[in-house]
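Pasting a structure below so you can have a look.
Left out: one protein chain. Kept in place: all the others.
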Amino acid sequence: MFQFIIRRTVGAAVTLFLIGAVTFFLFVAAPSDYASLACGKDCSPTRLEEIRTALGLNLPLHTQFWDFMSGIVVGRDFPTGHCPAPCLGQSFYSGEFVWDTIMDRFPLTLSLTVGALIVFLFVGIGAGMLAAFKRGSMVDKVATGGSMVLSSFQIYFLGPIALTVLVYQTGWMEDPKYVPFTQDPLGWLVGLSIPMVVMATIFTAQYTRMARASMIEQLAEEHVRTARAKGMSQKYVFFRYAWRGSLIPIVTVLGIDISALLGGGVVTELTFSLQGIGRLAVNGAVTKDLPLTMGVMLFGAFFILILNILVDIAYAYIDPRVRLS
Amino acid sequence: MKSFNSRRARAIMVVIATGSLVLTGCSENKGSSSGKDSKKDQAEAAVQSKPVTYGDAAASTGPAEEVPGAKPGGTIEVYQEAGLSHLDPGQIYVSDGGQVANLLFRGLTNFEEDGKGGTAVVGDLATDSGKSSDGGKTWTYTLKDGVKDQNGNVITSADIRHTVERQYAEFIFDGPTYLQTWLSGPKYRTALPDGGFGDKHLPATVLDTPDAKTVVFHFDSPRPDLPQTLAMPGYGVVPEKTDTKAKYDTAPVSTGPYKIAEYKAGKSMKLVKNTNWDPKTDSVRHQYVDGFNFDFGVTESTQTSRLIADQGASKNAIQLTGSVESTQIQDVVGNAAVNKRTIKGYQPYVMALNFNLDRVKNKAVREAVAYGVNSKSLIAGEGGAYGGDVAPNLFAPTLPGYEPTYDPYGRLKTPQGNIAKAKEILKDVPAAEKKLVFAYANSEAGQKRKVAIVDALSKIGIEVVAKEVDAASYSEQVGKLKNPYDMYINGWGQDWPSPGTVVTPIYDGDQVADGSPNYSHMNDPEVQKLIKKALTQEPTEAAATWREAHHYILEKVLPGAPLWYTKQLQLYGSNIGGARYSAESSYIDVTRLFLKS
Amino acid sequence: MTSPAKAEGSGPSIALDPELDKNTEPAEVAKKLEGRSPGQLMWQRFKRDRTGVICACVVIFYFVISLAAPLLTKLSGTNPYTLYGQDPTYADTPVLDEFGLPLGYFGGMSGTHWFGVEPQYGRDLFAMLMYGMRTSLFMALGVTILLMVTGIVIGLVGGYFGGRTDYWIGRVTDFFLSFPSQLFFIAFMPVVTAFFVDPQEETPTYFRALAILIVLWVLGWMGMSRLVRSTVLSLREREFVEAAKVSGASPWRIIRKEILPNVVSPILVQFTYQLPSTILTIAFLSFAGVGFVEPTPDWGRLFAAAAGYAKQDPAFMFFPGTALVIFVLCFNLLGDSVRDAFDPKSGR
Partner (left out) sequence: MTTLTKPEGAPAPTGPDSFLSVRDLKVQFSTEDGLVKAVDGLSFDVERGKTLGIVGESGSGKSVTNLTILGLHNARTSTVDGEIVLDGKELVTATEKELEQLRGNKMAMIFQDPLTALSPYYTVGRQLSEPYMKHRGASKKEAKDRAVQMLEKVGIPQPKTRFDDYPHQFSGGMRQRAMIAMALMCDPDLLIADEPTTALDVTVQAQILDLLKDLQQEFGSAIIFITHDLGVISNMADDLLVMYAGRAVERGSVKEVLRTPKHPYTWGLLSSMPRLDGDIHQALDPIPGSPPSLLNPPSGCPFHPRCAFKDQVAGDLCSQERPPLAAGRAAACHLTAEQKQTIFIDKIQPRLR
């Protein structure tokens, strides 16, 4: 286990470094002059130079890159103050430390993605298993058909409909908003329930189908038959033996889907006017704020890596063969 | 300059249109005429373009006149799509910052509107709108008693001097430059490089503070507009002791009725009452509500949807500088109950297709384009009749000297473009000159404009090379002197109701520089002569001179084809009281809002 | 970061084992007797699946109308670029009201404008949709084929050669998988576009298409590669491959003759899932403002734009939206049918 963690940490660090490099050099390669963007309307050449210096744009590219990356580990000093590690630089635009900005926005994205994740895993796997259990029945048809239709929709299409029906027309619910979980768990849930459910809907369908298919497949497995031959009840066999195995493909796909989840978060944030990492990414890209973009990309990758490690731990938990090898 | 919108607002391109989904599609849309409204708007515009009066000490004495029915308490929700680019008053030039500044900061003077179109400049920190002498070359201001900042420090003339002098510092770069230029010339920064933070100050021959309560400005030519200049949010006072230079931009010290309790850049801001603000010293602002909650990142379409629905917290909400999403205008205007909650009026902006005169040298081409462009389709992209009106000339309806019937290119008669006329003009023009590079911001709005421009100009035989420019840097890109484009759409609005704030910045040859709003790079001696003349004239004479300049620019030079005037349509929640349009800001007047319950 | 091999083997289309289990053993025996190839069998089973056949027809129909968009619009006499609501040429037949909303019934449906017109500019929705579908479908087809080919090649190489090769390919795959791809699209699509374009010239539409193609390609092949790799891994140990190896066949021959035919079914199944999801991804790009720009007709942008008129002009959303939902739905159902046809065990 210890070795596993070490290996994963090293791998993650390398990945993050590479992603940082790709992001940085792509960004720098773009034909935009960040200093003149930050310079504003009354931009004299001297001022431009000053801004260049202030933003560190006068330094050679590799120095800029190294400063940024090393800042993550040891922190950096800016004219406006010390930026403690992990320092993702200082926004060209707002002058805030990117890490602080991300930390301010991240709880929302985390709530949204993890909330949606829980919803779609529960609903998706639940519906899929139910469909497999009652294979061929009305329940099965509704679950599979419904999931198909819903998966063809989009967040930016379902979102406004949900808002219109639940908020604007009827007033049943309040406008989506973020309340910190630690402050008011119920408010947190209520405030984000519409975005979470809408976002989850898009993913649910896929997982319903997958859960159903892999459950049906598992039911045909010999060890499941063995369990029945032992006289274990159908339910027991279904929910113990078959279920366990059916989770593996689901977890695999989940690992691949995590970055899509983050993308879903972006669209959801935009659709519901919420302020999370996704909006930050859009702002960073649009305002050509290199540190912000770098920070968000790295943080996004970090988030994906963490969730991937969790997925692998889940793997090991589900399948003892993985655990020991 | 009052640029059309903040950079970030321009930059945030993603607009997700939301809408309530009631299927109304099966009923026939016969089209309703909003022509009546349009005429009403024209009349209102005439009111809006009344010249500003200068208020005396009596008019400048607080407290402000009570808003009928106003009651205290409650918190107003403020929706805004993009975050604020600045909170340092010295950096504030654009409207969103201006709106916030009206709640937080006080300057020497301020605008006071009577709601009937009359606008006066009154003393804010000063006892009156200013006393001029020496033919308008010297202006003297006396500070009111008992004006304190949020920390309880009394505002003195030293603070005013500091406010002016810090504008010379390098870290102030986005704010207005009128006052500095008038005091120290175009290269004003060299006059006081450290911005007065050291021992060096402006000489008393320029800016004098004979005692703690008196400030005297000395100019080398008459500056009759100074009271209006000083009313700009960019000249809001910055108390010297608590100035933190660059850091001030996120944590400024308040002198107005509210102060910042919490600010998360780009996300949220909470304003609470500033207990050190004394209503008796302020003739304009009120302090009815307990505070304002600014919610940034709420897209215009979400703002509109929420306010139309008017549920829950949205009842207490206003739009700061956002307007009704263009796709949802009909839902607002078509519903009497919702329409009641709107604020309408002309904005000061004239949208024009500016030519790069260094590249498009053939006036016939410019003329043909001016005849050929389709204002109507462009306006359609802005939301139709409520988004804008066809602009026949370069003066907005809010500008004193606005001429509604002055229409040299027949825009009013053929708003969709006079194709025949344009073709005729282009008859003898060689093909090479008929290829024009059109730059547009790569945003949703920019793309829409591109479609309309390309469509219209290709009809008259112009080959348009549409070149997208990154939305965030659009202004910078087309503002470059050596830009590779032939034409681009820019909007311009007055800084205060005087043609001087329009003609000077955008058509004065002296202003041609990188990043200057003189996007057409126009440098015409005749115009410069007229500008010089008008700037020193008394208002009535100046009006005639400006008019002459206007006609000359549009007919003889044609640096840009007028396209449309922008209009304001904002919505507020049903529990908001005292809402009215501010002709000065062209948005909802935030100083007099209260909650009905 | 390594996902266990066994688990990887059970991707979305898990039931790939061409050998049927015991329960269906007689059936299998029976089929063998009739001497049909797996392909024929698949085709026969597929033909019997009514949903699958209908969906296949619908999908083919979409491709046909996309191909025939110019013909169809010739028939309707409209094109996707004319601003019918704003063009002075069409001033005598107004299609929009003062708010820029279509006049008449259901989004301004008429003999001229079969699906009505777009609000604001009054472009013909039928023509826009036909051309938009064309853009989206062919883009998606291009991207999907690129993804599949890349994924197959990388997966084959990794799965077949194993060892170091596989390890490093696995690391590269992991690296790309941990890219926050959607964030990356938003941030870098303009940058990638800029690489191709002379700043003085208008960005041609095909450059933009190329940029989209490249970005989606570079960040999208991993799923396919993993699937192929795990299938190949399991195949590699199988007797017939061993036999071919022992008999001295070259790796290329083994891959081509023994392995490729056996990964065809998962590939085909994956393809039918990948294509609609690519269409939605392209729509996402348009939604985020980094896809195609006006006036290139684009299905996704049309859909996103229409969402803003959901209340005022539901017809504007109805046509592109219904078309998209039906298409994605049918393609997914088709995917299920294809999977079932290859592998009856997994099906209904």
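Each chain carries a letter (A, B and C) given by its place in the written order, and its residues are counted from 1.
Here is the rule we use: a contact is a pair of C-beta atoms (placed from the backbone, for glycine too) under 8 Å apart; a residue touches a chain by one contact, two chains touch by 3 or more.
What you see is a predicted model; the values in this text were computed from it and never measured.
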item: Given A:Ala213, A:Ala227 or A:Val311, the one touching the chain that is not displayed; value: A:Ala227
item: Touching residues on chain A - with respect to the absent chain; value: 135-136, 221-234, 240-241, 244-245, 318-321, 324
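Everything below uses one rule, namely that only the chains that are shown with their structure count from here on.
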item: Pairwise touch network: line, ring, star, complete, or other; value: complete
item: Distance between the centres, which are taken as Cα means, of chain C and chain A, whole angstrom; value: 23
item: Mean-CA-position distance for chain B and chain A (Å); value: 40
item: Inter-centroid spacing, chain C versus chain B (mean Cα positions, whole Å); value: 47
item: Residue list for chain B, restricted to those that touch at least two other chains; value: 13-14, 16-22, 470
item: Per-residue multi-chain contacts in chain A, two or more chains; value: 156, 160-161, 164, 270, 282
item: Parts of chain B lying in touch with chain C, wherever the complex brings them together; value: 13-35, 301, 325-331, 333, 374, 376-377, 380-381, 383-386, 414, 416-417, 419, 437, 442-444, 447-448, 450-452, 454-455, 459, 465-468, 470, 484
item: In the complex with chain A, residue positions of chain C that touch it; value: 1, 3-4, 6-8, 10-12, 14-15, 21, 23, 171, 174-175, 177-188, 190-192, 194-195, 199, 222-223, 226, 276, 280, 283-284, 287-288, 303-304, 307, 310-311, 321, 324-329, 332-333, 336, 345-346, 348
item: Touching residues (chain side chain A, partner chain C) in the complex; value: 8, 11-12, 15, 18-19, 23, 26-27, 29-31, 135-136, 148-149, 151-154, 156-157, 160-161, 164, 209-210, 213-214, 216-217, 220, 222, 248-249, 251-253, 255-256, 259-260, 262-264, 266-267, 270, 277-278, 281-282, 284-285, 293, 296-297, 300-301, 303-305, 308, 312, 315, 319, 321-322, 325
